[in-house]
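The following block contains the structure, expressed as structure tokens.
Note that one protein chain of the assembly has been removed; the remaining protein chains are unaltered in position.
Which chain is which? They are A and B, in the order written, and residues in each are numbered from 1.
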Amino acid sequence: MDKKEIIRDELLNWDNTVRKRKVTLSNPVFIKGLALAPMAVAATNLENSIILCIAVALMLTPTRIITSLITRKMSVPLKTFYYPLVSAIVFGVTYYLMYRILGTTAFSLGVYLPVLVVDPLIVKNFEKTRKESFTYSVINGLRNTLGFVVACLLLGSIRELLALGTVGGIKLMKVSLLPMAQHSFGGFLIIGIISAVWKMCINLYHDKLEREVAAHE
Amino acid sequence: MSNTMVNAIITFFNYAVLAIGAQNVIFTRGLGLSNGLRMMNDPRKDTVYFCVSLTFFQLINSVLVYFVLPLIQGTPLAAYSRFITPVVIVICCAVSYIVVVFLLGIIIKKKTFKKIIYSLTGASINSAIVGTIILSVGRGFNLVETVGFALGSSVGYFLAMVLISEGDRKIRHDLVPQNFQGLPVRIIYISVLALAIYGLTGNSIAL
Partner (left out) sequence: MSSKSKINLNDRHYDHMLLALLPLIICACIIYSYRVLLICGTAFVTARIVDVAMAVLRKQEIDTVDKSSTVAALTFCMMLPVSIPLYVVVMTVALTILVGKHVFGGKDVYPFNLAALAMCTAAVNWPNEVFRAVKPFTPVNFWTGAAQTAVSGATRIKNGGLPYISIVDLLLGNHAGAMGTSFVVIIGVVGLFLILNKKITWHVPVTFLVTCAVIALAFPRIYGISRVDSLKFELLTSAIVFYAVFMLNEPATTPKNPKAKIIFGLLCGVLTMLFRYYGSFEIGGCFALLLINATEGYWDRLFDKKAPHHNEEAVVRQPAEKTPVHAEKKAEPETEKAESKKVYKAVESDKHAKAKQSKTSVGATISMISRAEDNLDQVEFSTLSIDVGEALKAFEEKYNKEDR
């Protein structure tokens, strides 16, 4: 398939394209608004963001795989709690691993790692009754993880830069432009603005694809 | 009334007020916000039913966890209690949900049951509940403090959701720039309210 057809295919099946591109077109944080609590309150600097990313990377895909293996036929009341239960157990293991590797730094985010257990980022996709194949759950889990990691690192760096003028502890600016970025309301504000910019980029990308198709024809 | 009783009531209200205002579960801690926004988008879930159910489950589960968690102290698992707490909480939530649903199914009329079941399911387990319980466990609250904090958290959640849905009426129009419509303007609206609540506390919360 040449480039032109790929573009046309993307445009025609825009729904599908969006669903596949979890990092850009349907980013779990900036487009879907998942995991807002840890993002707005805990991801105040790059270090915290990295801890969050490690936790999500270790939790999300395994939880999806385990649940997709067993939940072929399960009634809904059971399911409502089966998923959080799986994610809670996976989380316990993850948390313990992180504690062994990072030491008490793993506990520095307090309540914001444990609440990931019931966050829609991890539990949302399981509300659907549609069956999920093993490969699909692996691929989708990895995509979601990557989308979250990109968003989290971006947000953490921007907030640290605005609030303290540093990124990962390295001084980049002499002044702190917006000290409120380290508070939760500053976090909400910056998530909102990044989300709008993100949407603008998606709109521009879509327009660009449309223009390219029109040019070919 | 004895002195201890009065002290208990004062402690209860202190913790409740703390949880409603300064430590508001949404505006200060952001807990349950993703669930809340999804709930507002969902036509079958009613804000009032959702928040009332959330209050109910919050209270039950806080008390349940308060009594269940000490049970593992004697066992070899005690050393890992930090890692097991979420599992215990989820199990408690599951038990309370199933009991409540089946009791309601027996007691109330089917039509009413259908009306509230959507909200009930969404409210039975979410990060507002789990976060509040973990906070009160981590700080070693006693029973009165736990109940006060749980009640305050859910009332705070309710007030926050009311403010956010009231705001939704004001920010949902075409004058909002196209790229800001939807999620971004909503989050920015929440950030202004969070800023207002911050005026009451003045310091950032401890994670």
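By our rule, contacts are C-beta pairs under 8 Å (C-beta built on N, C-alpha and C of every residue); 3 or more make two chains touch, one makes a residue touch a chain.
The structure presented is a predicted model; accordingly, all values stated were derived computationally and were not measured.
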Report summary line: Touching the missing chain are A, B
**Report entry** Identified contact with the non-displayed chain, of A:2, A:15 or A:217
**Finding:** A:15
Requested in this report: Tell me where the left-out chain touches chain A, residue by residue.
Outcome: 14-15, 18, 25-26, 31-32, 75-77, 79, 127-130, 177-180, 183, 189, 192-193, 196, 199, 202-203, 205-206
Query raised in the report: Given the full complex, what residues of chain B touch the hidden partner chain?
Result: 40-44, 101-102, 105, 110, 113-114, 117-118, 121, 163, 166-167, 169-178, 180-185, 188-189, 192-193, 195-203
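As a working rule, only the chains that are shown with their structure count from here on.
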Query raised in the report: Where the centres are mean C-alpha positions, what is the separation of chain A from chain B, in Å?
Result: 23
Query raised in the report: Any idea which chain B residues touch chain A in the complex?
Result: 27-35, 37-38, 80, 82-87, 89-91, 93-94, 97-98, 101, 121, 124-127, 129-131, 134-135, 138, 177-180, 183-188, 190-192, 194-195, 198, 204-207
Report summary line: Residue set of chain A touching chain B in the complex reads 31-42, 76-77, 80-81, 84-85, 88-89, 91-93, 95-96, 99, 107-112, 114-115, 117-121, 124, 180, 182-189, 191-193, 195-197, 199-200, 203
